[in-house]
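Here the complex is missing a single protein chain, while all its other protein chains stay put.
And now, chain A:
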Amino acid sequence: MSASSSSGDDRARHRQRRRQWFEREVERLMDRLYGTALRLTRHPDDAEDIVADAIGKAWTKLDELRDPDRFEGWLFHILNNTFVSEWRRRQCRPKMADDSETCEPDNLDATSFSLFQQLHQPFLLWWGSTEDRFLNELLQDDLQRALDALPDPYRMIVVFVEVQGYTYGEVSELLGIPLGTVRSRLNRGRTLLQKALWKQAREAGFTVAFRGTEGEPP
């Protein structure tokens, strides 16, 4: 056997091992990748597109990953970047210098609001707190609906920070916006989310037990 063909075999084996490793890692993360993409894009088809796109990019850039233990964070970062550039591409007219607040409806009521304050009772109730009852009754479907209803610039920051654990600095870098904007959008996003949840809960008949008249022992 010639030296060149055996080194060719080595290369092929190496390629195969790399592929197996990559595929195993990707398979392990697939549900979360898809779920994250779905929350970011809100559309199953778009979510599949950016996941496939991100995995393709990751595969072609795999040599840039120095530490295999950081694969997960690295891959999610590629996913986020893929989403952001795709979102930018589809965004507002080119005349817009940045993805400023003008991209979405201005009439959103984002005055401060706290779900907790709506729910909290200053006294102890024997059957447990209203906020516990609210959280226990809160369904994933309701939460997803409220989250999906947030305008893109707010929803994506909530997802980056609350789901992916990004720091404000990382979000600022990812989106190319100042820290102050990250803070204000995150704040506004949370406010809008809590308002939407409150509205949904009220519409579904959720009541805050008041002065011990409701839910009292028979």
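Keep in mind that, in the parts below, a contact is a pair of C-beta atoms (placed from the backbone, for glycine too) under 8 Å apart; a residue touches a chain by one contact, two chains touch by 3 or more; residues count from 1.
Here, contacts and distances are computed from a predicted model.
A.B. asks: What is the missing chain called in its UniProt entry, if the choices are "ABC transporter ATP-binding protein", "Ni/Fe-hydrogenase 1 B-type cytochrome subunit", "Ribose transport system permease protein" or "Putative zinc-finger domain-containing protein"?
C.D. replies: Answer from the record: the omitted chain is "Putative zinc-finger domain-containing protein".
A.B. asks: Going by the contact rule already stated, which one of A:163, A:177 or A:208 would touch the omitted chain in the full complex?
C.D. replies: A:163
A.B. asks: Tell me, which residues in chain A touch the chain that this view leaves out?
C.D. replies: 8, 11-12, 15, 19, 22-23, 26-27, 30-36, 38-39, 44, 48, 51-52, 55-56, 59-60, 115-116, 119-120, 129, 131, 135, 138, 140, 143-144, 147, 158-159, 161-163, 167-168, 186-187, 190, 193-194
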